[in-house]
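Only one protein chain is missing; all other protein chains are in place.
What follows is chain A.
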C-alpha cells in the first residue's frame, strides 16, 4: 500500500505547476547563467555547477521543500482532500511516510536535473570543460542532498501545526530566514542549527574536512531527521479531521 501512495503523492506533486516550474528553473537558470558568463567573457571554468548548487541549496531548494510540505500536509487539510487518502486501506503512518518520500524523491530529481544540466553545459559550451572536476561535482551534489533533506523533514514537522498552507509556508520562511541570520549575532547557533548546513557539500570537495568532522555533522543531520520525522508522524497520527 505504501508504494501505491508514494505513486499517488508523487503524481499529485508532479501535477502542480509549481513543481514543473522548479524543474524548468533547474534547467533554465544554468543555461542563462552560462550565457551571461560567456557573454561577459568570464568563462565557465569549473564554477557553474558549484555556483548553481550554492544558489539552489541556499534558497530555491528550501523554498521548494517549504511549498511542497505546506501543500502536501496543511494545504490538503484546508482543501479537505487529506481525508481521501486516510479512508483507504492504509495506515496514517504509511500515508505520512509516503508523503515525505514523494517530497524527498522530487528533491533528488531536482538536484539530479540541475547536476546533469550543468555538466552538459560544461561539455557543450567552449571553455567549460568540467571533466577534471566531475567527481567533485557529483560528490558535492550527493552531499548537498542530505542537509536539504533534513530541512525538508523540519518543514514537514512545521506543517503539522497548520491547517492552511499559507500559514505554514510563511512560518517556514520566517524560521529559515531567522535561522540564517541568527549566527551573525550568536555564532554558536551555527553549530547546532540544521539551517547552517546548506553548504555542507563544500566540506566534501577538494581536500575537504576530516572524516571525524564529516561524521559528526552527518550524525547531527541524521538526528534532526529522526527527531523531526518521529514528532511529525506522532502529530499526524493525532490529527482529527
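Going forward, contacts are C-beta pairs under 8 Å (C-beta built on N, C-alpha and C of every residue); 3 or more make two chains touch, one makes a residue touch a chain; residues count from 1.
The definition used in the following text is that contacts and distances are computed from a predicted model.
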{"item": "UniProt protein name of the chain not shown, from \"ABC transporter\", \"Aspartyl/glutamyl-tRNA(Asn/Gln) amidotransferase subunit C\", \"RNA polymerase sigma-70 factor (ECF subfamily)\" or \"Acyl carrier protein\"", "value": "\"ABC transporter\""}
{"item": "Residue in contact with the excluded chain [from A:79, A:178 or A:210]", "value": "A:79"}
{"item": "Where the missing chain touches chain A, by residue", "value": "1, 4-5, 7-8, 11-12, 15-16, 79-81, 83-84, 86-91, 238, 240-241"}
